[in-house]
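Worksheet: one structure, shown below.
Here the complex is missing a single protein chain, while all its other protein chains stay put.
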Amino acid sequence: MSMLTATSITKHFGGLTAVKDVSINFEKGSITAVIGPNGAGKTTFFNMITGIYSPDGGEIHLDQKTITGLKPNFIAEKGIARTFQNIRLFKEMSVLENVMVGMHIHLNSGFLGTLFSTPKVRAEEEQARYEAYSLLEYVGLADWVNHQAKNLPYGAQRKLEIARALATHPKVLLLDEPAAGMNPKETTELTDLILQIRDDKQITIILIEHDMKLVMRISEQIYVLDHGQLIAQGVPEEIRNNPNVIEAYLGKSALSV
Amino acid sequence: MQEILSTLPQVLLDGLTLGAIYAVVALGYTMVYGILELINFAHGEIFMAGAFIGTALLFGFVDIGLALNWVTLVLVLIFASLLTGVIGVGIERVAYRPLRTAPKLIPLISAVGISFILQDVVRFVAEYKTGNYIVTGQTIFENKIAIPAFSVGGYEVHASAIKSNTLIVIGIAVLIMIVLDIFVNRTKWGIAMRAVAQDRATAALMGINVNKVISLTFFIGSAIGGATGVLYAQQYATINPFIGFILGLKAFTAAVLGGIGNIRGAMFGGLLIGLLEVFAAANLGILTGGALGAEYKDVFAFIILILVLIFKPAGLFGQAVKEKV
Partner (left out) sequence: MKKLTSLFSNSRTFQSVLILLIVLCASTSLYLMDKSVTSFLLLLCSFLLLYYTTFSNWIKWGVGALIAFAVIPVAASGGPSQQVYMEVAVMAGIYIAMALGLNIVVGFAGLLDLGFVAFFALGAYVYGIFASPQAQALFQNSSIFPLGGESFWLFIIIGALVAALFGIILGVPVLRVKGDYLAIVTLGFGEIIRIVFNNLDKPVNITNGALGISGIPQPKLFGFTFTQSSHIYFVVLIVLGFVIYAVRRFEDSKLGRSWKAIREDEIASQAMGIPLVKTKLWAFALGASFSGMMGVLFAAKNQFVDPTSFTLLESITILVMVILGGMGSVPGVILGAAIISILNLQILTEITLFLTQNLHVPEVFSPAKMQRLLFGLVLVGIAIYRPQGLIPAKNKTYKIADLKAKLTQKKGKSKETTTSI
């Protein structure tokens, strides 16, 4: 069953067409990779799905319902969460609070309830704290609860972004270069984490990644973008041997050598 | 209608003069914003400082017995703009440069602080020297050129008059704008400035000395702001340390109207705001049947600002740019 579909979506920036007529269908509970050289339009593709940019053409459906052009906060409510290529944590806030912000849409405390600190609000806050902590434990950051997010090591910051995204209880999780800047050990941990998330929570995962070892190991489907266009798609084996893909990454000359 | 039309020539002339002043001050805001994405709150105060420096110089010239003519005016303009230019560069060095990587709120706060410091320093000096912070200076060109009354299509148009100084203000303002336009578009340094504005990191990689370019931007912006201050003092004679604040706000409005960062847009925005303001001051009473008067002219300018920001935040000619994620 399809969870998320993009139907010929397009985005222009002035004269540049960053994404052109791209259609992809993501199956429920699958792990899919979107790859391509720098500037191919991968992040722009994510930005359209999450509502940060609205597409200039085409449609996006989540669970058969259209989400095209909705504001990012509504799309988050509908069940799409993401991480960012250039980490966007709430730097001055604590690690736990970062995750608690992710719970925003599931908290119901109102103005008066907060002001008078009603038992209901207190219980909800307490519940949120524990859930946030359990998510931190889940991604392996339980020891960092009270640190400021900006003081975390790089790899840990990426994991925190994942925990924060999970806190929204997403149906679809978009990871934009989650392994960038990680050492091999961290990358292996991350690979396991992604698989575990899918298995534990039945979340549909889409990732952009340059680490081909990771991509080949966990993706069920791979889509390749180049200059905004979809140039190939298939299972890892097919992509590995696709001449178009090799050309996109290495240039024409690479083939003749 | 008759009433509005009859005063129109005077309104247009006054509006053009004020607009020319706004336009040149707006250039300073727009240049700095273009390059640093910072609202340089102190720019209005640089303008004000220019007015005071010019006035002080003229008093000095009178003291040593120099005749006041166009030579003295040129001397004063050059000296005042050099001095304000240096002040501008100094402000950037001390109050903005250390904050380039800080969260955006911090340099704004620093800018507000600098603007208050300048106001008070000038107030202190003026009060110390003259006993009062409101100063009426020497005007060089006082004679008036009269435009006789005439009638068009049955409408009576009142006589109007321009101070010869008005022509000088408009002339010099236009000259500044033309020279700046040529500088930015045709010279090596001007192109470097635009490069830094567009992408600081890449410009640095191309071997442009970014700090030098930013200093230069502040020097030019402040120098022409200061020169405009001199012209303002000539035109309106009476100045005080707080003229820069409201005027700066309106000039900033002009810069936003023309599309912030856009030099030609700022010139256009300045003229438009000037004309609108003078028109409003002259005619608000008539248009609202006496309910609102000229005292609402500043309100009028702010409402324009708010409307522009809501409906055309990128200015009249600009295109909205989205932050890269």
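Think of it as A and B in the order they're written, each chain with its own count starting at 1.
Here, contacts are C-beta pairs under 8 Å (C-beta built on N, C-alpha and C of every residue); 3 or more make two chains touch, one makes a residue touch a chain.
Given the structure is predicted, the values throughout are model-derived calculations rather than measurements.
Considering the intact complex, the chain excluded from display touches A, B. Check B:S110, B:Q235 or B:N262 against the missing chain and you find that the one touching it is B:S110. Note that of B:S6, B:T30, B:Q119 or B:Q234, the residue touching the chain absent from this view is B:Q119.
Contact with the chain not shown here comes from a single listed residue; of B:L82, B:L99 or B:I286, that residue is B:L99.
Residues of chain B that touch the chain left out of view are 37-39, 94-95, 98-99, 102-110, 112-121, 123-124, 127-128, 245-246, 249, 252, 256, 290-291, 293, 295-296, 298-299, 302-303, 305-306, 309-310, 313, 323, 325.
One chain is missing from the display, and on chain A it is touched by residues 50-52, 71-73, 76-77, 81-82, 84, 88-94, 96-97, 100-102, 104-105, 107, 109, 111, 114-115, 117, 121, 125, 129-131, 133-135, 137, 142-143, 145-146, 148, 164, 167-168.
Here is the rule we go by: only the chains that are shown with their structure count from here on.
Each chain gets one centre point, the mean of its Cα atoms, and the points for chain A and chain B are 48 Å apart. Considering their complex, residues 14, 43, 47, 52-53, 84 of chain A touch chain B. For chain B in complex with chain A, the touching residues are 319, 322, 325.
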